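Complex shown without one protein chain; remaining protein chains in place.
Labels run A, B and C following the written order; every chain starts at residue 1.
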Amino acid sequence: MTNGMGTPPQTTPEDLGIGSVQAERSGRFLTADGRFNTRRLGLRGWGSLSPFHLMLSLNWWMFFALVLALFVLTNLVFAVLYVLCGADALQMTTEHPIDNTFWKAFFFSIETLSTIGYGHIAPTTMAAHLVSSVEAFTGLLGVALITGVLFARFSRPNTHILWSKNVIFAPYQGGEALMVRLTNGAYNELIELDVQIVLVFYEWVQGQKVRRFYPLKLERHEVEFFSLAWTLVHPLTPSSPLWGLTPQHMHEREIELMVILHATDDVLSQRVHARVSYTAEDFLWNVKFASMYVSNSHGAVTIDVRKLSDVEPVLK
Amino acid sequence: MTNGMGTPPQTTPEDLGIGSVQAERSGRFLTADGRFNTRRLGLRGWGSLSPFHLMLSLNWWMFFALVLALFVLTNLVFAVLYVLCGADALQMTTEHPIDNTFWKAFFFSIETLSTIGYGHIAPTTMAAHLVSSVEAFTGLLGVALITGVLFARFSRPNTHILWSKNVIFAPYQGGEALMVRLTNGAYNELIELDVQIVLVFYEWVQGQKVRRFYPLKLERHEVEFFSLAWTLVHPLTPSSPLWGLTPQHMHEREIELMVILHATDDVLSQRVHARVSYTAEDFLWNVKFASMYVSNSHGAVTIDVRKLSDVEPVLK
Amino acid sequence: MTNGMGTPPQTTPEDLGIGSVQAERSGRFLTADGRFNTRRLGLRGWGSLSPFHLMLSLNWWMFFALVLALFVLTNLVFAVLYVLCGADALQMTTEHPIDNTFWKAFFFSIETLSTIGYGHIAPTTMAAHLVSSVEAFTGLLGVALITGVLFARFSRPNTHILWSKNVIFAPYQGGEALMVRLTNGAYNELIELDVQIVLVFYEWVQGQKVRRFYPLKLERHEVEFFSLAWTLVHPLTPSSPLWGLTPQHMHEREIELMVILHATDDVLSQRVHARVSYTAEDFLWNVKFASMYVSNSHGAVTIDVRKLSDVEPVLK
Partner (left out) sequence: MTNGMGTPPQTTPEDLGIGSVQAERSGRFLTADGRFNTRRLGLRGWGSLSPFHLMLSLNWWMFFALVLALFVLTNLVFAVLYVLCGADALQMTTEHPIDNTFWKAFFFSIETLSTIGYGHIAPTTMAAHLVSSVEAFTGLLGVALITGVLFARFSRPNTHILWSKNVIFAPYQGGEALMVRLTNGAYNELIELDVQIVLVFYEWVQGQKVRRFYPLKLERHEVEFFSLAWTLVHPLTPSSPLWGLTPQHMHEREIELMVILHATDDVLSQRVHARVSYTAEDFLWNVKFASMYVSNSHGAVTIDVRKLSDVEPVLK
């Protein structure tokens, strides 16, 4: 798979008719943490809002709060329905029954929806039986839905790639290279990684400011495993689109460096994805990454991930 | 993966013996919305009808209606069985028991199948106990089945690719190119897209009308992400099977343009697929796609998907 | 992915030391319906017998019978435990309680394991409460297990590839080609298919009978979709290992033709696999496959899968 944006043009002239982005449409494509900084207006309601995606995207606290809210709300609705069935609809057989009709209905609803059914509160009229039958069905579906969503949440890989804070220009084979360093911030192991870097900046073509996308050639774009850290290396050669660019150029051209990673979670056997984006102020010159290695502990090769962004000055 | 149809022959002569489609077998291969416009007669019942595929294919209203119908039907069957066990089979301990034997049995069945089991109706005879044991087992399996199907439905990617209404011939690099534009009509993000276009039309080979399949060479057939819109570009060169074709040729040859898209859902990490098909009346000449970009909102690059099919005339 | 067997050698001399199969180890590698005709002795119990694979491999009747058997067995075990708790361990509150201690215990067990819990039979002693607590836990795990297995069974693609009964040698581009025809015998749609054919036969190398594996070069080894039928074509050229082979040669050399198919289920987005194997008696000469196309029904291109293996004589 080559790199590139879904749109707009890349290494082609700006008058392609394929939606070249004019200069006034500025703004970075990815946010610093790798989410897409784009919007699509005019999406129609049908087919577009997926409650399932929403439930997968919420964090765990929000998710449990949502499930709890749905649980309480559903029981409130059914409690009201039982109350509407009349005061005698539910009979309570314990010694000191709850006098409050609503609470009796609410607790009965919970015992029904959760399929507990102690039976110390029980329906007596046809209406109450019908409502409780509907609630029984609702409970079955609800448990099935929550089980499905929970499983989907659980089984999504817990990817947490850590990226170096800066993009650096460091000495490399007698010349220089652009470097980004990454490591795995989660306890899972990632294998079969491949990465690509796309450079975005403005160019003046025939007097017009046009945004261009360039894939950067990497010294190595795929590795088999990733148990320590990985430094991405793009050698600065005359054929590089970065050749001769000064920090000031980078600011003027609103440079953006997007890094896109694909990998396989070793435990779940699932493909995972990560992205990061850097802009002009994230670039450093005349430094190199400091070693992350620390003394072996128990014979294992060991790195300290807190040193991921550490750099050392390079003496010219 | 190259492009092509499962059958019939493609860039090979018509007398291959590999099932070339004769002229009288006309009809488009894909419907306009991308479903296969083909039929296979003679499929045997065994191994072919999958209730699971059916339950995945139904829309949500139909699906819930089907589940509800199965739930009611199962309870009706068990209610009848309880009635057959005799009037004393089920004892009701609430103050004003339901007189109607059927309804008592029906509500007892629901409380059993859903594993609620209030106990205010309870089996008393061996027969009733046996039936309720069978229903308990049925309930367990039923809940498991519905949970599985619901999860499978939920976890299927909610792909909703929007395609431009027309295939256009627009100016491109001093010449012309065939173009199709697409965008993502759902809120999920798609990555790792690849696309192919297959052209189908009739040719006269040795006096015989034969249907031919040609893959169209695209200026770019894969992109890494798809957060905005993507214009597919097939340059019209002498090597293109479309070179020199007039609108009238297209009608005579019953031209069909099939576009096949593969992508990965960014949240679910699953491969998704989409297809579309265009016929002669969907082609436009001397136009280009209008820009979809609108003023940036909150610094994000923004498009209006309602402009997907908008075209502008091209002045020669 | 190239083709080949996990072992033994393929296009390499027989004295590789990589486990060449001597002549006396005869027998086809795949059964006619595509299962591996191989055995591995000495597998240790640990790590090798997977109950999950077993439950996925059983047909539905066997599977339900197994689940039912486990359900009954578990309830029998717990019923015995309740009986061992003493006659007063379980109290029954309905008017005409079951006198038989075992049956009372058995039905109570079912109501507990299935989490129904009517409560008309209830534990009274500490021992009975403890046993029922264990059974409650067992029931929770059991439901979870069966739900998981059922979902896994349901979500496995229902692949049912139909293969032509014979391998034929038919006219092709002025010469001849080996052909196999296949179609989809299930209602699901398959896309992104790729296929390979491996030829296995004996050769005499330095006076020794050695089994050799040859991939056959196909005119087309992958197609994008498979809504009708697909004829695999291996042209008979001098570079083909089949060149010059007579029917008698095939029998003597115990020829086996293995066809291996990979595809993607369009609804489930899952990769599926199918295999078939042909031996000498399955080859036909001087025939070609008959057309499977029938009159269009409702404008759709239509085939009759019952004609898959139909051949017509070829006049020389």
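The criterion applied here is as follows: a residue touches a chain if its C-beta (ideal position, glycine included) is under 8 Å from a C-beta of that chain, and two chains touch if they have at least 3 such contacts.
Remember, it's a predicted structure, so these values are computed and weren't measured experimentally.
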Among listed residues A:Cys85, A:Val131, A:Ile197 or A:Ala229, the absent chain is touched only by A:Ala229
Positions on chain A contacted by the hidden chain, ascending | 64, 67-68, 71, 93-96, 98, 103, 107, 110-111, 113-120, 142-143, 146-147, 150-151, 154-155, 158, 160, 170-173, 177, 179, 181, 183-189, 191-194, 219-220, 222-231, 233, 264, 266-269, 288-289, 291-294, 296-307
Which chain B residues would touch the chain omitted from the figure, given the whole complex?
-> 115-119, 147
Extract the touching residues of chain C with respect to the undisplayed chain.
-> 1-8, 10, 12-13, 15-19, 21-22, 25-29, 36-44, 47-50, 52-53, 56-57, 88, 91, 93, 111-112, 115-119, 122-126, 129, 132-133, 136-137, 139-141, 143-145, 147-149, 151-152, 156-157, 196, 198, 260, 262, 270-273
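In the analysis below, only the chains that are shown with their structure count from here on.
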Classification of the chain A:chain B interface as same or different, half of numbers criterion = different
Quick one: how far do you have to rotate chain B to sit on chain C, C-alpha fit, nearest 5 degrees?
-> 90
Per-chain C-alpha mean nearest global C-alpha mean belongs to chain B
Separation of mean Cα positions, chain C and chain A [Å, integer] | 37
From the C-alpha centre of chain A to that of chain B, how far is it in Å?
-> 26
What are the residue numbers in chain C that touch two or more other chains?
-> 115-119, 147
